[in-house]
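One protein chain is absent from this view; the other protein chains keep their places.
The first chain written gets the first letter, and so on, giving A, B and C; residue counts start at 1 in each chain.
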Amino acid sequence: MLTMTRRGFGGLALGAGAAAALPFGGGAWAQGADIVLGGSIPMTGVFAFAGIGIHAGISDYVKIVNDAGGIKGRKLRFAFEDTAYKVDASVAVFNKLVAQEKPTLYYGDSTGFSKTINPELERNGGMIMAGASFASELNDPKKFPLQFMAGPDYTEMVGILLRYIAKEKPGAKVAFVHSDTEFGRDPIATSEKKAVEQGLKVVEKIVTPPGSVDISTEVLKLRRAAPDFTIFHGYVMAPIPEFIAQAKQMGMTSRFMGTFWSMDNSMVQKMGDLADGFMGVMPYRYYYDTEGNAPMLAKIRQMRPEYQSTAYMQGFLTAMLMTEAVKRTLESGQDLNGKTLKASLNSIKDFDTGGIIGVPISIPGNSIPVGRIYRADVQKKLMVPASDWIKLEA
Amino acid sequence: MEMDWLLLAEVSLAGLGTGGLYALTALAFVIIYKATRVVNLAIGEILMLGAYAFFGLAAGWALPWWVAALGALAVAGVFGAVVERTIIRPMLGESPISVFMVTVGLGSMLVGVVELIWTADPHRLPEFMPNTPILIGDAFLAPKIGYGFMVAAAVIAVFVLLFRFWRGGVALRATASDQAAAYSVGINVPGVFSLAWIVACMVAAGAGILVGSIGGISSTMGVFGLSVLVVVIVGGLDSVPGALVAGLLVGLVEALAGAYLGGEFKLLATFSLLVAVLMVHPYGLFGTREIERL
Amino acid sequence: MRIATAKETYAADEALFDTAVQRVWFAILLAALALFPFLADQYWLFLAGLAAINVISVTGLNILTGYTGLVSLGQAAFMGVGAYTVAVMEARLGTPVLLNLLGGGLVAAGVGMVFGLPSLRVKGLYLAIATIAASFILHFVFANWTSVTRGVSGINVPPAAFFGMALDTPFKLYWLIMPITVLLLLGAANLFRTRVGRAFIAVRDRDISAEVLGIPLLRTKLTSFALASFYAGVAGGLWAYFFRVVTPESFPLLLSIFLLAAIIVGGMGTILGGILGAVFMTLVPEFLKLLVGFVTPVWPDAAVHLSPVRTVVFGAMIVGFLIFEPQGLAEMWRRTRRFFHLWPFKT
């Protein structure tokens, strides 16, 4: 891990030596201390697939920024440690980085962490934070004034799906299948109301216990409900494939949909033929997407020739938005602290993400309520757009 | 609301189907307990090991599925022999708590090793079971569950016969009922211990392949072992018939609770069943009561 | 080398620290604990707080499992009961901190006793598995008793207030957590100087003989469950103040296994063992991280494998200690101490 070796004694001594040797030097980074983006990143454990992508995305964007001369001449530095997706470990990393690196930006790895650290974040007051969680609860600037998320919250994601369904098949029957976790339960209650508002009928809600592999009874219930659309939430992959397999064996005609964390192309393609027709909501373009004007995607493809996951895009965009907030704050001559950074972030309007998101975005609150429906194309082994970009009104 | 009898039938079938897999895994657990008095909390992880070995051979080395399955069983058998010799045997005579914790440690090591080799990402096993639905009357049964149940039932039947008639099976039963006596009639008791671990790990691995082919595999699939623990407690730690009956019972209870109360009630239902059985029948439905002497 | 110390009264011989040397060391330890927060940064203070909370819970579990011989895999769930009690009292009622912690301990003790009831009828491994049931049933209650627990999203806990000061940093919380930890440890140590503690050990060593010698099994076992759960409840309450949010996912079965592993690594049935085990197990992941930092130059992928390595090390420590050092770190400590006492003579 890069930051760790840097934090080792050797690195420290070297750094101190360099600083001593160039007290008034005209080096590129002389105009101020590094701006540190701290991170509790799940590099290992059950969420490692995401953590590794997030890490790569943030690192790449940081590199792009520094290669272009930093933010107003100040170098951006990514200091992170692995959390194995455990809340206490994430908090430990946070405390360590705050004590040793003084970050002004922070990336957190889970809803649990975002909620746990929020009081400390407000007390500290020196940074803003985003993370891997799109929990609806976090999308409240009053309760979480120093946090944001680089996309729609889970309720908004389902809202985008419902919007699409209502347009495709007015009055359609919808079923929700979700895990019995905080993540899984997050959007369900609100989305049920939203569905009714859209003129849709919620015919079944199925809860699966965490880690459960055998879902045959649940499929039986689902078949009785005979939905036109089934929305999965709270899973990365299992048990979605088995659900689809058994449903198809029983001759169900429902279409199956997922939310962001189950939409990575490499994950979906692992389902093989079962993936055919699987769709879901994605706030970003895929790595291989070449339509439209997307210089950032081109840049990413140039930096990394092999496929990068949706988590990579998430990390990359998060770093981009944070950088933008820092830039705007520095430009307005203010101190870098939580309040000014968040205000700068909220001043972002019709911002061009270089094609990561297909439309210009604004961040009026804590989320970016934009997304698009993609559909799995098994022949091409790709997720392909099934709708235009959908913006939810705030 | 009108009673949907077909749904009830289908749910019950699905529950019994899963129950067959519980019974199979519970059988592995009981074999070890009977022979060595070790409560093996790593049973779920051994099951996971079997599934991953199969995955590695079938998907990684692209072997035909039946070769991979045999290979996975062999891996599990070797694993059982090594574990018995290096970890379990040095613990003989220690307090049951220590031995039980050793298996907890073993389970954790297995999870770590699996994640080191295959990462924590979920995977799907290659399809090897027919996927045309099974219809029993009008009732639908998911093919994997149905075929899984049949395989489990066949394996269990073979085992029950082996227990009765094969020399090794007889030696195992003799050791289970009285170690000292087994020694004195010339049974190689350490050999029986090894045999029990080898056989049990192979059975668990077989169950792992079946379970994995239904729901995919991941490093957390060891939680399947928790339901199996309920099964063996309800059935009685040292009872083969107990494992079979309780396996089906727990499968059924889980399915009914899931279907009529909701998924979040599944574990609650089985663990409530466990507490109820413990209060009424402390040694399970079929377990042997331990007689205490002063 | 140290030679025997003469004592004049039986009271002196019954004292917790029975030599002047021991009392001096204890005073030094207390002084070090008091100085620590002024020297440590936020990270070390965080680890100290977490370790202390684990020490409390592990000590409770040690009373139950190490001293009374009743294996429990429900300790984390009882911590959860304490944490929820404190969270509700703090967030809804706004009662004082110490009262909340006491409440957390007492409610946990009550719940612990209920789940200890099967210990009348079953013991050993049956009981261990029965306590797993506690873990799942309580998790269900946390997740579904929405009106009290706010369901899966959990309860946000306001900072503990002590004489008007909000204890909202690891530094300030240290002064709440550490004294409570020391008090509870002294309490546990005292216990085993009296009939209550002796009865626990007797039940562990030979419960049926103990009964004939005048020890009521039921009451003793339930007392042990209650006490273990009380410690868990207080630990959980402090946890609530420490992490400031309590959710059903905060206290998984894995935490119970962690706590049990800590008493095995530390040493079952000794107070010192519980302390050493809890501190050691809390710090192991941090050691491993350091280690990863060192090996990264030669093994660039080391970081990616940290979590599985941690899982393997966790398991290997349980297995290794049980096979090679069943008395745990406490025994290693005693051996080291004996070596220095007898130095320069060999044992």
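Here, a residue touches a chain if its C-beta (ideal position, glycine included) is under 8 Å from a C-beta of that chain, and two chains touch if they have at least 3 such contacts.
FYI, contacts and distances are computed from a predicted model.
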Protein name (UniProt record) of the chain left out of view, among "ABC transporter ATP-binding protein", "Cytochrome c oxidase subunit 2", "Monovalent cation/H+ antiporter subunit A" or "Pyruvate synthase subunit PorD": "ABC transporter ATP-binding protein"
Chain not shown: contacting residue from C:V196, C:V284 or C:A316: C:V196
Option from C:V114, C:I208 or C:L290 whose C-beta touches the chain left out: C:I208
Among C:G94, C:P216 or C:P300, the residue in touch with the chain that has been omitted: C:P216
For chain C, the residues touching the chain missing from this view: 9-11, 13-14, 16, 187-188, 190-191, 193-199, 201-202, 204-206, 208-217, 223, 227, 269
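Keep this in mind: only the chains that are shown with their structure count from here on.
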Smallest count of steps, each to a touching chain, taking chain A to chain C: 1
Maximum inter-chain contact count - chain pair: B-C
Centre-to-centre distance between chain C and chain A (centres being mean Cα positions), rounded to whole Å: 37
Where chain B and chain C are represented by their mean Cα positions, the distance between them in whole Å: 33
Multi-chain contact residues (two or more partners), chain A: 44-45, 48, 180
Two or more partner chains touched - positions in chain B: 115, 120, 264, 267
Residues on chain B engaged by chain A in the complex (per definition of touch): 4, 7, 10-11, 14-15, 17-18, 21, 115, 119-124, 131-133, 140, 142-143, 145, 211-212, 214-216, 218-221, 223-224, 255, 258-259, 262-264, 266-267
Chain C-touching residues of chain B, taken from the complex the two chains share: 39, 87, 90-91, 94, 96-98, 100-102, 104-116, 120, 226, 229-230, 233, 237, 264-265, 267-268, 271-272, 274-275, 278-279, 282-283, 292-294
Residues of chain C touching chain A in the complex: 41-47, 50, 143, 151-154, 156, 159, 168-170, 243-245, 247-250, 285-286, 289, 292-294, 296-297, 302-308, 310
